[in-house]
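Below is a structure I'd like to ask you about.
With one protein chain withheld, the remaining protein chains of the complex are depicted in position.
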Amino acid sequence: MNYSLKLSVGRQGLYDITHKVADCVAGAEVDEGLVTLFLRHTSASLVIQENADPSAREDLECWMNRLVPEDDDLYTHTLEGPDDMPAHIKSALTATNLSIPLNEGKLVLGPWQGIFLWEHRHCRGDREVIVNIMGDG
Amino acid sequence: MNYSLKLSVGRQGLYDITHKVADCVAGAEVDEGLVTLFLRHTSASLVIQENADPSAREDLECWMNRLVPEDDDLYTHTLEGPDDMPAHIKSALTATNLSIPLNEGKLVLGPWQGIFLWEHRHCRGDREVIVNIMGDG
Partner (left out) sequence: MNYSLKLSVGRQGLYDITHKVADCVAGAEVDEGLVTLFLRHTSASLVIQENADPSAREDLECWMNRLVPEDDDLYTHTLEGPDDMPAHIKSALTATNLSIPLNEGKLVLGPWQGIFLWEHRHCRGDREVIVNIMGDG
């Protein structure tokens, strides 16, 4: 089964989508199988990170912005704004898809793991993640 | 079903393999399911990037070559040439496998997404990508 998650995001940062994915899983009634998330964009990412202390995600964001700054003479791809090329690079350094097994009808995430959409642009609006679920009911 | 894509590449850079993967999908006659690409090498990558403006891919390549230069005193693994260790590092920072859901017999790629083999060596020759397709016809 495929589900489409439509997400509205307003600024750079990590957005917790764990509950939205878990809702798709609950609806699919698959006991054992595999969930694959696929982001249909090249200037954002999917990432599994710590779900507890928000400072970990803030540090991650700051660190990545320092590694891939907007102000860089290397860029020639600048027509779509100063945050576009850094967003493509961050996308290549992280992930566009994630796969998480299902066991007894639940995602096998560790207790400290959350699933995040990582928006790399300043003001993007709508993002879409396809949630594919395979397995036996 | 598993398909083997044999690819000839001549220099560093991103090679669009979207159409080759789509051809495998068309042959598999699966309506809903999951496509997994697996690269059988550790000095190249698979990546989903913008398929429109080539300048985005050129900037990505330049940026990565600056982050992981060949001329680095840190390397001890130098027997296979100056481009080998940077290639392994780039491989670890990107991806060896990609998973893309199938919906109504088509890859759910966004309109601006392409699938690329990213060659990290200067002159490599042949690469092989396994295309695994699971699902219902």
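All chains are identified by letter, namely A and B, in their written order; residue positions are counted from 1 within each chain.
Everything that follows uses one rule, which is that a contact is a pair of C-beta atoms (placed from the backbone, for glycine too) under 8 Å apart; a residue touches a chain by one contact, two chains touch by 3 or more.
Values in this document were obtained by computation on a predicted structure and should not be read as measured data.
Contact between subunit A and the unshown chain involves residues 32-34, 47-50, 53, 55-56, 58-60, 62-64, 66-67, 93-95, 98-101, 103, 108-110, 112-113, 134-135.
Counting over the whole complex, subunit B has residues 1-2, 34, 36, 38, 40-42, 67-68, 72, 74-77, 79, 85, 88-89, 91-93, 95-97, 99, 128, 130, 132, 134 touching the chain that is not drawn.
The rule is short, and it goes like this: only the chains that are shown with their structure count from here on.
A separation of 20 Å divides the Cα centre of subunit A from that of subunit B.
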